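What you see is the complex with one protein chain gone and the rest in place.
Here is chain A:
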């Protein structure tokens, strides 16, 4: 039996980590906060991929390693597989999770955070603030994927696309 903890433990820890780096340490330096959050994710992904591939033969090519991330790795973390994998066959892969668990409880409506007059609800500031908070949270799973793939011998850059919430796409660009 695999040891488990309540999902609230992970959710709370992630929320507080992001709040810590974005609001306390680097309140006015979002790029520095993002880098730290991604670095934490990288460390986690690196270690997890080590554990999940212990009894597995070496992957023969990039696609096989990416498929491992989509199936076994994602199932360990989120109890489901990536819903869709696309590639341009030139080193870029797009992994789409149609209902990404770590975004499911986040509100995109800025008015729930600060009650404000109607005009302010649609102001660019309020909307961009909510979007920025969400994107900060995504540096962590991007770091996880990059760390996992790096440990499997695939240096890459990973970014997230949330234009179709609650779906989230992770764009993996393999470095030549």
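General observations
Just so it is clear, a residue touches a chain if its C-beta (ideal position, glycine included) is under 8 Å from a C-beta of that chain, and two chains touch if they have at least 3 such contacts; residues count from 1.
The criterion applied here is as follows: contacts and distances are computed from a predicted model.
Protein name for the hidden chain, per its UniProt entry and selected from "Probable electron transfer flavoprotein subunit alpha", "Trafficking protein particle complex subunit", "tRNA (adenine(58)-N(1))-methyltransferase non-catalytic subunit TRM6" or "3-methyl-2-oxobutanoate dehydrogenase (2-methylpropanoyl-transferring)": "Trafficking protein particle complex subunit". Among the residues A:43, A:84 or A:98, only A:43 touches the chain that is left out of the figure. Residues touching the missing chain, restricted to chain A, are 2-10, 12-17, 19-20, 25, 36, 39-41, 43-44, 47-48, 51, 76-77, 79 (touch as defined at the top).
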